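A single protein chain has been removed from this complex, and every other one stays in its place.
The first chain written gets the first letter, and so on, giving A, B and C; residue counts start at 1 in each chain.
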Amino acid sequence: MKALVYGGPGLKSWTDAPDPVILNPTDAIVQVDTTTICGTDLHILKGDVPAVQVGRILGHEGVGTITEVGASVTNFAVGDRVIISCIKSCGHCTNCAVSLYSHCLGDEGQSGIGWIFGHLIDGTQAEYVRVPYADNSLHKLPEGVPDAEAVMLSDILPTGFEIGVQYGQVKPGDVVAVIGAGPVGLSAIATAGLYGAATVIAIDLDENRLQQAREFGGTETVLSGAADWKQQVLALTDGAGVDVAIEAVGIPITFSMATEIVRPGGHVANVGVHGKPVELHLEELWIQNINVSMGLVNTNTTPMLLKLVAQKKIPAEKLATHHFTFNQMLDAYETFGRAAETKALKVVVTRS
Amino acid sequence: MKALVYGGPGLKSWTDAPDPVILNPTDAIVQVDTTTICGTDLHILKGDVPAVQVGRILGHEGVGTITEVGASVTNFAVGDRVIISCIKSCGHCTNCAVSLYSHCLGDEGQSGIGWIFGHLIDGTQAEYVRVPYADNSLHKLPEGVPDAEAVMLSDILPTGFEIGVQYGQVKPGDVVAVIGAGPVGLSAIATAGLYGAATVIAIDLDENRLQQAREFGGTETVLSGAADWKQQVLALTDGAGVDVAIEAVGIPITFSMATEIVRPGGHVANVGVHGKPVELHLEELWIQNINVSMGLVNTNTTPMLLKLVAQKKIPAEKLATHHFTFNQMLDAYETFGRAAETKALKVVVTRS
Amino acid sequence: MKALVYGGPGLKSWTDAPDPVILNPTDAIVQVDTTTICGTDLHILKGDVPAVQVGRILGHEGVGTITEVGASVTNFAVGDRVIISCIKSCGHCTNCAVSLYSHCLGDEGQSGIGWIFGHLIDGTQAEYVRVPYADNSLHKLPEGVPDAEAVMLSDILPTGFEIGVQYGQVKPGDVVAVIGAGPVGLSAIATAGLYGAATVIAIDLDENRLQQAREFGGTETVLSGAADWKQQVLALTDGAGVDVAIEAVGIPITFSMATEIVRPGGHVANVGVHGKPVELHLEELWIQNINVSMGLVNTNTTPMLLKLVAQKKIPAEKLATHHFTFNQMLDAYETFGRAAETKALKVVVTRS
Partner (left out) sequence: MKALVYGGPGLKSWTDAPDPVILNPTDAIVQVDTTTICGTDLHILKGDVPAVQVGRILGHEGVGTITEVGASVTNFAVGDRVIISCIKSCGHCTNCAVSLYSHCLGDEGQSGIGWIFGHLIDGTQAEYVRVPYADNSLHKLPEGVPDAEAVMLSDILPTGFEIGVQYGQVKPGDVVAVIGAGPVGLSAIATAGLYGAATVIAIDLDENRLQQAREFGGTETVLSGAADWKQQVLALTDGAGVDVAIEAVGIPITFSMATEIVRPGGHVANVGVHGKPVELHLEELWIQNINVSMGLVNTNTTPMLLKLVAQKKIPAEKLATHHFTFNQMLDAYETFGRAAETKALKVVVTRS
């Protein structure tokens, strides 16, 4: 089959790779119909994720059709159309028992991490992929949900919702600020209303992204380049700060911004993937009764979000800004890699 | 009356001061029978808390007898024996409405902070003190609870319980580590069992404090000076880390220690009062699904803790290591200031 | 002044009554600009609420203007436009301390009930009313919210939201059934989305009310007179039942309906005011892991709901179906009493 294979820092190719086979009775083989590219894939290609070995097939998002199931798979059958979750979960380790699928221990190497596709095992940017713990890691795709929407449920929508909105403990009437209006920030914006956020402030350096934020449910926008950005945000609250500040960029300055605008008793939900330490101003914050959360998505809300996407209550389709076929995989990477210029949110790559 | 008056950095005296009077109908005047000294008082005396003006009477902990009540006080009457909470709360501002008394807005200056005694208004290290919002800021002292135990309910016990145990979301069966076995750390240790902690690890540099920790309910102890301190802690878990790490010191190194020993999905509860920023290793922690809490006590659990102290279920008496009278106030400060040598936890200072 | 005075079972008059005066320093006097009638008022007039004495002024909902405040009222001043909450709360009793304002102990008679207007003290269907604990029992009315919308925040909207939606623990993606599409049921329907309900099924005997339910956010409707009503409801779920069943009628049959359609692990939230015991089929339900809640509104969500009404996110105006002036108070009662014919939801009665 063809697949996007990592060749070491800076190197990738759409090339031949062996077809995957069932290794364990809980596995399924899925023909990938649609996949997409994540910012994490770009990090891997820079060499920032040393656990990824040369020769690894990348990708952890996908929609496809089951072609084979292991002996103990009971929920799925050949021919089923499925969403592949970016997180595998065995369903019975101590972490899965408390729905902490992000730290599932149950895989072959006892990695302690639920994200293994395109990381510790071959991923979804390929014609076929082996899915471990298929009963827990796949979701049946109902009729009427297009692949381009469904693929947003592999990672981006649950990440914005779980790590942003749920970990941020958004509650009815809240003022929520989302710093960074990229795909994951927009996913948080699009789902903040599920807990009744009254005001959703999008904060970004890019005016274009702020416009997009409004289409996803942002009620207010603030340009973070403005000298008075903080005053603008506070003016949208009762003066004491936002109830929830969601960091969706992953650099020190945006994390600091989140801690500066949150009210006493409020929440900072870090969603960004960071590469450096940040300075936490405990000398000011210790007395503020704030809470700082962070984490990798568990994907336990995927079935619920799928239902809402099917009901057209979450605008998943707006995340899919560019479309390619498998044999244009390198073009897709190129477009996604220059998102600031191409205005790409998510690039959708389909079998044909 | 006599009172402990702040004279600027490094200066304090037990001297004459005007008797307090009722300023608002919600005030009460309390004759202080017993008070104590907090680490915060030492910080103030170093000049670290610039909001404290010269001439301020210090102290935010106390037990006493009501001598006068304002016109709208309905819960208390002259002669009532009371615990003075270190936090005043108006009971109706937006923060009080959500039990965030630590950030009560309702005082005269709209300070936005519940802690005003010995800070923004005169405090409890005096023969008499004015208590604003008496209906919400005092607690009736039942017969049979000695002053020396009751005074631990002004601040130290609720702080350890609320900011350590509750914010840390301790749950039945948990492994809890408490870094720093001073009064507030011991308060967390003594109350971790209220949510069923199975293992409580005390971590401190001082072997003497670790011995004390065992008397407060610590089940394990680790000397933090040991080269393998971290391995010792992890060996007391399933290898993945503690469920809850409570920081009760207030310096960068102990905060870092907490983030190093917490398991994926676990909680870091900062109780320490910090004077400097800390480095938060988001480049490693973003994926760990941990939660970092911090804050000033709300004291909404004081009535519950008082009940348990009255039932002898919390060893409050063990916190009272040294006893003085009001005219020995400066000696009390001296003993508390050299706690490492004197082995003082809390010094109890009584009227006579 | 003029007021609606209870004259014993079946008897009421719009007649002269003494002007209220400040009795306690926490009181305010409010000139009532707009009031409305509740089903409870009809119950009182039937003689079903024996605690109501002859001569009592009825009514517990209202919007008005403050004309006088007691000495310890700090949040409000003469001239402020306010919503009068149907629940008074002292803010410092043991029940208020845990936001259980519905059972506030702090009034004169230690009634243990937060609802006293038009019940234990004179109410709001009058030109003026005395409001105890004004700081906690009034809410400032922002510019731009008409009285006819604001008055729905005295009781009906918080009741539907708190006792229906919150006690029912509605969560994102849920299928929620509301049995009874009267004012309180419609309030639950209108606010179920604040916790992300995906499907809201209105169930009623009256086709007209089901039509109204759709305007308040109901996504599905089922006529409860239909022989297959239950099958219709289950067909809107995955077959196992609804996540949350909200009872908003108050008779045994509708309570039973709620327990029949709820899924294992689901919630029955009783909002209806019942006059008779109900049969709870524990011989079938004990194994179903359901939860049954009930209660009087606490009104602690009123400020949040007010914000959403001001933002036009809750269609409060649609509850106001009929309008009267004070001198038409008896007509207002007559119209509301024949709601099935007049199609009245709430009748709004204004000063002029």
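One rule holds for everything that comes next: a residue touches a chain if its C-beta (ideal position, glycine included) is under 8 Å from a C-beta of that chain, and two chains touch if they have at least 3 such contacts.
Values in this document were obtained by computation on a predicted structure and should not be read as measured data.
K.L.:
Can you list the shown chains that the absent chain is in touch with?
P.N.:
Among the chains that are shown, those touched by the missing chain are A, B, C.
K.L.:
Tell me which residue among C:S13, C:Q31 or C:N291 touches the hidden chain in the full complex.
P.N.:
C:N291
K.L.:
Going by the contact rule already stated, which one of C:L23, C:A226, C:I253 or C:L282 would touch the omitted chain in the full complex?
P.N.:
C:L282
K.L.:
One chain isn't shown here. Among A:G106, A:G180, A:G241 or A:G295, which residue touches it?
P.N.:
A:G106
K.L.:
Touching the left-out chain: which of A:D135, A:E149, A:D206 or A:E220?
P.N.:
A:D135
K.L.:
Give me the chain C residues in contact with the hidden chain, please.
P.N.:
94-95, 98, 100, 102-103, 112-113, 167, 238, 240, 250, 255, 264-265, 270, 272-283, 285-296, 298
K.L.:
Just the residue numbers, please: which parts of chain B touch the chain that's not shown?
P.N.:
Counting only chain B, the missing chain is touched by 172-173, 193-196, 198, 301, 303-305, 307-308, 311, 313.
K.L.:
Touching the absent chain: which residues on chain A qualify?
P.N.:
Residues of chain A in contact with the hidden chain: 24-26, 70-72, 74-75, 90-94, 96-97, 99, 106, 135-136, 300, 303.
In this section, only the chains that are shown with their structure count from here on.
K.L.:
Give, as an integer number of Å, the spacing between the C-alpha centres of chain B and chain A.
P.N.:
The computed centroid separation for chain A versus chain B comes out at 41 Å.
K.L.:
Please list all residues of chain B that touch 2 or more other chains.
P.N.:
94
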